[in-house]
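All protein chains but one are shown at their positions in the complex.
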Amino acid sequence: MSAFAALLRRDLRLTLRNGGDALMVVAFFIVAGALFPFGVGAEPAVLARIAPGLVWVMALLSVLLSLDRLFQSDYEDGSLDQILLSPQPLTLAVAAKIAAHWLVTAVPLMIAAPVLALLLSLDPALLPPLLLGMLLGTPTLAILGAIGAALSLGARRGGVLLSLLVLPLYIPVLVFGAGAVAAAAAGEPFQAPLMALGAFLLAALALGPWAAAASLRQAAQ
Amino acid sequence: MHRFANPNRFLRLARAVFPWAVGATVALLGTGLYYALFASPPDYQQGETVRIMYVHVPSAWMAMFVYAAIAVASASALIWKHPLADIFARAASPIGAAFTLLALVTGSLWGKPMWGAWWVWDARLTSVLILFFLYLGHMALLNAFDDPARGQRAAAILALVGVVNLPVIKFSVDWWNTLHQPASVVRMGGPSIHPDMLTPLLLMAAGFTAYFVVTVIVRIEAEILARRVRAHRLMQGG
Partner (left out) sequence: MFRALEFALRPGGALVLAGRNGAGKTSLLRLMAGLLPPADGTLEWNAAPLDPDAHRARLRYVGHADALKAALTVRENLSFWSAFDGGGDVDAALAGFGLSAQAEAPARFLSAGQRRRTALARLLLAPRALWLLDEPGASLDAAGTETLSRAIEAHRAKGGMVVLSAHGTPPLAGYDTLDIDALSMSTS
């Protein structure tokens, strides 16, 4: 467990020292989301109708954009070899890296989400299902993305490849995340989609670090 | 030389099977098409359009079957390091993608008269579309590295991740479809299959499978020979 804590602490410290990186993702989230009123018109009813889906798509893309660096710098500077050669279980190290990534990207996104929701005229009463969904859904996005990041490590055009690999796998989270908000907007109970997100998270937690660890091992060969 | 021992045995077997597979493809697709186009009745609701089903449904089946086969091959490539399993996955992926595309195109052609639009987000068509995306990712990853072996290992893991995710994707697309769409009057594939439709459907499915065997043998053979040429050149180069 101390290996987990050590790697988590190192990655958090690195993000803090390289300050702007995490905020850049939040800025992208807001700026890209704010493009839509220019595209579809600023009529509040139209915006409110599509806002849940837009916030979710933007959150998903923001997580994805920041993920291609998840293992890249460790891969380039030789740290990955050392992590692979440590007597500690690799799944633990992978879990620590994913947790650090989630803390520095998804948590700021959740804080910024109400702002984007406001810009897109989303009814404030719908914020609880949106944020609860993000709380349950974004860790799954980070785990699936970590598998993709490990698989595309060292590839030509890694970033585009990562999107191609991971985006189809993100569809269930998008469906139920936006679905929870849509259900709440229709006055229906939204517990069921949130529970689906929770179930995905449990499955991803059980299988994801293991798959990402296997991908990392073969990437170092 | 033990790496070539298995491919050699495969090549002998493949050359024995190949003529039979070609024969089966021609015979099954021939009779299947006859039944599909002439010997089966038009649907009482869909009319002659229903005949597109005889290409669409087997294509969709093949799309899933080939993906499952790639996943099984990938698992054995990762566990037993079987060189043929990697070659099979590389050979089968574009064929599976082609079946998926065929299912999408025929679905769209069927949709125009039935729904009045070239594309409707029908639950089954949507699942096939996502399967197509998974194939695109698999093929891209296979060829994304300068070292082909690296691409094969990565693609093998991706195929397993994809196959675990497929039921989840199917489940969420079905849920999404009931949430956002009023139930469509005519569902893709019809409410139930009439026995008269079953004969051509099964014949066509068997024909598609035989065709898959033929193309996959050709592609595996080509890949094995290409590897030998590469190995030979490297040896001569010193």
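The chains carry the letters A and B, assigned in the order they are written, with residues numbered from 1 in each.
We adopt the following convention: a contact is a pair of C-beta atoms (placed from the backbone, for glycine too) under 8 Å apart; a residue touches a chain by one contact, two chains touch by 3 or more.
On a predicted model such as this, the values are computed, not experimentally measured, just so you know.
**Q** Which chains here touch the chain that is missing from view?
**A** Output: missing chain touches A.
**Q** Just to verify: which one of A:32, A:103 or A:220 makes contact with the chain not shown?
**A** Final answer for the missing-chain contact: A:220.
**Q** If the hidden chain were put back, which of A:7, A:59 or A:181 would touch it?
**A** The single option touching the absent chain is A:7.
**Q** In terms of residues, what is the contact footprint of the unshown chain on subunit A?
**A** So the residues of subunit A touching the missing chain come out as 2-3, 5-7, 9-10, 13-14, 17-18, 76-79, 81-88, 93, 220-221.
Note that only the chains that are shown with their structure count from here on.
**Q** Using mean CA coordinates as chain centres, what's the gap between subunit A and subunit B in Å?
**A** 31
**Q** Enumerate the contact residues on subunit A facing subunit B in the complex.
**A** So the residues of subunit A in touch with subunit B come to 147, 151-152, 154-158, 161, 164-165, 167-169, 171-172, 175-176, 179, 182-183, 193, 196, 200, 203, 207, 211, 214-215, 218-219, 221.
**Q** Which of the residues in subunit B come into contact with subunit A in the complex?
**A** Where subunit B meets subunit A, its residues are 78, 130, 133-134, 136-137, 140-141, 144-146, 150, 153-154, 157-158, 160-162, 164-165, 168-169, 171-173, 175-176, 179-180.
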